[in-house]
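Excluded from the complex is one protein chain; the other protein chains are retained at their positions.
The block that comes next holds subunit A.
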Amino acid sequence: MAKFVTLDGNEAAARIAHLTNEVIAIYPITPASPMGELCDAWSAVGRKNVLGTVPSVIEMQHEGGAAGAVHGSLQAGAMTTTFTASQGLLLMLPNMFKIAGELTPTVFHIAARSIATHALSIFGDHSDVMAARTTGWAMLASSSVQEAQDLALVAHIATLESRVPFLHFFDGFRTSHEVNKIEQVPETDIEQMLRPDLIEAFRHRCLTPDRPILRGTAQNPDVFFQAREACNLYHDAVPATVTGVMAEFEKRTGRSYHLFGYTGAPDATTVIVMMGSGAGAVEDAVRHLTSQGRKVGLLTVRLYRPFSVMDFLEALPKTAESIAVLDRTKEPGAVGEPLYTDVVGALVEGWREQGGETLPRVIGGRYGLSSKEFTPPMAAAIFDELEEPNPKRHFTIGINDDVTHLSLAWDPDGLHEPKENYRAVFYGLGSDGTVGACKNTVKIIGEHTDLFTQGYFVYDSKKSGSMTVSHLRFSPEPIRSSYLVRHASFVACHQAQFLDRHDMLELAEPGATFLLNTTHGPDEVWETLPVEVQQAIIDKDLRFYVVDAYAVAESAQLGRRINTVMQTCFFGLAGVIPTEEAVAAIKEAIHKTYGKRGESVVERNCQAVDQALASLHAVEVPSETRGGRHQIPPVPTDAPDFVRRVTAMMIAGKGDLLPVSALPVDGTFPTGTAQFEKRRIALQIPIWDPDICIECGLCSLMCPHAAIRSKAFDTAQLQWAPPGYRARQAKAKELEGLSMTIQVAPEDCTGCGVCVDVCPAKSKEVAKHKAINLEAIDDHLDVERANYDYFLGLPEFDRREIPRESVRGSQLLEPLFEYSGACAGCGETPYVKLVSQLFGDRMLVANATGCSSIYGGNLPTTPWSVNSEGRGPAWSNSLFEDNAEFGLGMRLALDQQRSQAAYLLEQLADVLPGDAVQELLAGGDGSEQWLLSQRERVANLRKALAGVDRPAVKELLAIADVLVPRSVWIIGGDGWAYDIGFSGLDHTIASGRNVNILVLDTEVYSNTGGQASKATPRAAVAKFAAGGKAVGKKDLGMIAMAYGNAYVGQIAIGGNPRHAVKTLLEAESYPGPSLVMAYSNCIAHGINMETSMTHQKDAVTSGYWPLYHYDPRHAKVGDHPFVLDSRKPTTRFADYAAKEGRFAMLARANPESAARLMELAQADISERWRWYEQMAGVERTIPQASNENGNGKGQGESS
């Protein structure tokens, strides 16, 4: 009997991969990471493959490493696989050529994703797999979750039969993350299809000293070409092999696949050819249009390489007159995109040979780049275009191209979904459990009914306070609709505040049910809704229900986790399953999900389920709107033009409507846009009590979002202050006579509470009352908004007067990194913000891909900002792996420009005032005073050259600004610095050039969800180290110090804030490479992020994170360049570790192993401390280089 399971595409493919392989080399990359994570977790618990052994799973340092390990493992005779996407696949290409050239069978499973071009995108298209089409690999495309499983197996058998390696791919997110009910392939079928003779043949070709061979020779012009052609027969045989395997698969499972699948009218005249998940949308359109008598069809490509012309033509109706080939990729400059050119070529080669007469007309279209929605109405528009007498030869669909006018128009409201589908949409907050509950709902209905189910989840671009939208479908028929719900029968808003900013009833179809979680009862809720929402409810005749899910969750001790409450209400209203049955099923799911976490967790959730329906109330909808509450515009009306025209649309969730002309042509965006996105996500905000404050500056320093700031200002300014504005006479000596204030940005604060946790000033009368206290935002919003506006208008303090090496002083500097979308309480952003305060007005940033590039550069708004003079950090992200080199390149360019400027200055010395050239090139002490003077000198230079008509003038003026020293910062996380980017980092340090490298060390790959890196400490649990990391953390600092001429510092802003400030200043001032490792808390540490800085203190006092700096300027006789800045450990590592979930959970799950690893971890710390202590006593003399490229100092660079 068929077994149905409800899972996503990644799990479907990963299960087959784990069952059929012996070695799995992995590396995290979105959206393929879950495949590796699942395999790692399965092997960790001893799950076996069909051969009866537990596959060996190893995490590598990057995808290139993974491919290398796969290659080696295959050569040594183990069936081996890997998973990747996007840039990761590109890193595997060199090995892929080799693996194919050596006719080595393997399957790589790819969650296809955009390749970064003008921007990075984590979402799905085929630009990555298309870049691999020349490798010689067979390419098999799955277009649904069911296919992701089935074709994974087909690929594995076919590769063993054919010896040609297979790239099995499916669309990132749309398939990899879509949850769908599929029929599972039984293990027995897999076992039987994986014939012993196939494995034996594979093993027989492996390297063994018992049958020694040599593979991987270097060949010369005499034979290389012939040898390259020698494999032809194997590639030629692949289509027949795959057809055979598909036939065998059908025999066993009943599911039929062909190299090219066709659906639609047998006598279709217009046909769409495509591959991947978009086929689902076209299929829905074809079904609809053929029911109206249209002669349309869809040809889905499954085996893309080798492209079998004969099979393609056989599948294509002979009646086809007009064909549209859709590519989910872009190949600028090509005749057409790859699939288009293949189809054209195939038709030219074979149409007439197959008996066809007039060659069908073929047009090519691009669609769905970066998961752009692709819907049945779009497919219908393509069919319409095909029937035009002169269709566009090349077109795009899904966007409005008002520049090159390639896009086709479509009717967004056209083609309703099949009536039998029940469609529901849920809007939730990231932290409220909505997505988890929706996934459970899909499973419950999938497993308890005969209905087919589908769930797809859309996430926000921010990491904190983000909105999630869950799209669910239920149907008696298998669901192939690979697009978002467009007309929902049920809409749930789990967070009432969303109604103020988002048009979430847009998707509700007339007569739909609308469920709102609100603290207002059915009789009072109406007037609390924005008028626009009221009107939509009336216009669409919605059935409106409310529930106070927070109250229910609170009484069940679930805090703000409302997932089970809302889920129960959905079942109560939707009627998909009888309510009693649904409640029982929800409870069963609760047991399954939470059972191993403990009985009390299960009990609390079940209690919430029991109380939910009693709290659900129908609202009698009035016939008219009431009250004056309106939705809030996405950005202020006085925002800059670009922000109003473009950014605002993205913020409002209407970015799809932006035409091509609205977007920059080269990925260049203005900075300083986060200030316009007033997200207002905090429930509580910090309020300052000036009477208690000691002006330490810690609150501002530690704020991850630059949402609490300090200023010192002339007291006279207070005359314009809003009534009751909080300020006081500054106590600090350097601020004598001035007023000072600490001010919250109420709509930008995330309410993380870090500022309160670090505030050392307590009331003498009530000890719990600090100088900063969290209070309900509703009680303060209006006042604090006005206060913050006033605060921003206060003049910035003169940078020359600020003792920036002190914590207090550093916080009087304007942050040029503000309101990022990082997680609430993020441990990285305080460093980034601090660097922006210290050097932001002359800073270039090379940012490695990762958390910092996402919260730093993910649209719609970005936090890097500008000061009142228009200066600020210039930021760019290249890749994950090349960031150090990227930043080094910036330095090289700046140094070169400076050399050129110096040369031109000499050329123009005769027209410049007396010692201007000398002064401009003299360099200085790097102080703010000198920097200001240098800026003035450059300004004077411009004035002096204004009327001079010589060629050198124009050239000089274009680069003269580099005479003010640039501060190059290379920023990234530990995944970059310790693993994937390490060789570049090493090379950059070795270059001796003046760059500043800031490693935001969270000790895991934070951005992809906490996979272990080489920075992960021993005994910590992380993904890919579920049993606790067995080996110690790499000592990156010592490796860098080995060069001798690099400044190296290790800091923890919460452990010793002054040390952090001082070290960053020193590092920047060093005229060579500087490396600073900054301890950064992360959600993946399993801590309450509010207390993250306290954890940093514990990390330092336990010796876990010793503070030190190594300054080559002290590497001379009689001096000690290495200084251990923290005190001897005063607490045990175990005390620190017990407070962090990453360590503590192992102690719960596996006490023996935890005890052993903890003991070793303590030994690591003790031994390192002993070593460092000795290092601190060591004299070291580093010879100073003399040439301009080796001493780290650019030509004429100041220090």
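Definition applied: contacts are C-beta pairs under 8 Å (C-beta built on N, C-alpha and C of every residue); 3 or more make two chains touch, one makes a residue touch a chain; residues count from 1.
Criterion: contacts and distances are computed from a predicted model.
Trainee: Tell me the UniProt protein name of the chain this structure doesn't show, selecting from "Dihydroorotate dehydrogenase B (NAD(+)), catalytic subunit", "ABC transporter related protein", "Phenylalanine--tRNA ligase alpha subunit" or "Sulfur compound chelating protein SoxZ".
Mentor: Matching the unshown chain against "Dihydroorotate dehydrogenase B (NAD(+)), catalytic subunit", "ABC transporter related protein", "Phenylalanine--tRNA ligase alpha subunit" or "Sulfur compound chelating protein SoxZ" yields "Dihydroorotate dehydrogenase B (NAD(+)), catalytic subunit".
Trainee: Who touches the missing chain here, A:L613, A:M1145, A:L1160 or A:I1182?
Mentor: Checking each option in A:L613, A:M1145, A:L1160 or A:I1182, the one touching the absent chain turns out to be A:M1145.
Trainee: Which of A:G398, A:G1010 or A:G1037 sits in contact with the chain that's absent?
Mentor: Of the listed residues, the one touching the omitted chain is A:G1010.
Trainee: Kindly state which of the options A:H235, A:K1023 or A:H1109 is in contact with the chain not pictured.
Mentor: That would be A:K1023, which touches the missing chain.
Trainee: For the chain left out of this view, which of A:G433, A:G809, A:G1037 or A:P1129 touches it?
Mentor: That would be A:G433, which touches the missing chain.
Trainee: Based on the whole complex, identify which of A:C39, A:I182, A:I399 or A:C823 touches the chain you can't see.
Mentor: A:C823
Trainee: Pick out the residues on subunit A that sit against the missing chain.
Mentor: Considering the whole complex, subunit A reaches the absent chain at 30-31, 33-34, 37, 40-41, 44-45, 122, 173, 177, 430-431, 433-436, 457, 459-460, 462-464, 466, 468, 561, 594, 596-601, 762, 767, 823, 854, 1006-1010, 1021-1023, 1025-1026, 1082-1084, 1086, 1141-1142, 1144-1146, 1148-1151.
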